[in-house]
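Here's the structure, in structure tokens; my notes come after.
All protein chains but one are shown in place.
Moving on to subunit A:
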């Protein structure tokens, strides 16, 4: 009998809420704590620049981290359950490589335009909206292809392979785009691939937040069918679960979550694959009705910690987000998994 630690949910929620304070109060520039509070409650800080820093930089970053962490955690969990594979991650359906293709094409056309070519001139003025739109379009195009192919695929394993193959084809096209254009594009593309919670502005959040919340709501309603799927497709069918329809809904939700995050933050590594494992250990159950909210909260907490750590207070430097998530996160997960190796909940 595995313990159900439902009481952990409010604790995790409180930790995430508390972490928002250092996420907003700490950064390369030291802002008096009183001024931070003053800005947050809408007052006048001692230096008007603090309003800009906290209001437009740190708050956006913290909210982006919370949303992205929760989204990637939940998307990863649903994919691991759907494919019954502990190594599945939110990008397993090719969403990340699709977004990469969108961004590479956008950079190629706008950079060509910047150097005088007429093709793509209209895209330069799109700026951030164009880059995010291109990533989203690429992500959802690849998702649509995988979904269309999934109609003819019965087994989850075959679908997994189809997703990986479509991703490989997309990555090959990205390589071709990069080789065939200006080398400076490759540099920009590499930076995009490092992931970042910093680029999201308040205006971006008005689109990003509804996408993530919608994806989380859909995923949240999938607790029961996901529980049934854990025991295999045959069992799920015998329990009255419409496997194909469930599979489609899970894939759309995960695609929405992972595609949204990739469009705004780049392909953020590690969180999606590792957080579900951490959450399972913490709550001590594979019941998705508890595991889904727990994964969202642990994802948010981890992403907040990474956001704080990638802007070490007192140093004017930025550590790329994916360096933080993987370099620091992976050993932590290994340690946790090894300590809990006897636990029966580790799948």
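Quick notes on this structure:
Following the convention adopted for this analysis, a contact is a pair of C-beta atoms (placed from the backbone, for glycine too) under 8 Å apart; a residue touches a chain by one contact, two chains touch by 3 or more; residues count from 1.
Quick note on the criterion: contacts and distances are computed from a predicted model.
Comparing "Sodium/proline symporter", "Iron complex transport system substrate-binding protein", "Succinate dehydrogenase flavoprotein subunit" or "Sigma-70 family RNA polymerase sigma factor" against the UniProt entry of the hidden chain yields the protein name "Iron complex transport system substrate-binding protein".
When the missing chain is restored to the complex, the residue among A:85, A:171 or A:188 that touches it is A:188. Among A:144, A:217 or A:318, the one in contact with the hidden chain is A:318. For subunit A, the list of residues touching the undisplayed chain reads 27-29, 49, 52-53, 56-58, 110-117, 121, 124-129, 179-180, 183, 188, 191-192, 194, 196-199, 201-203, 266, 311, 316-318, 320.
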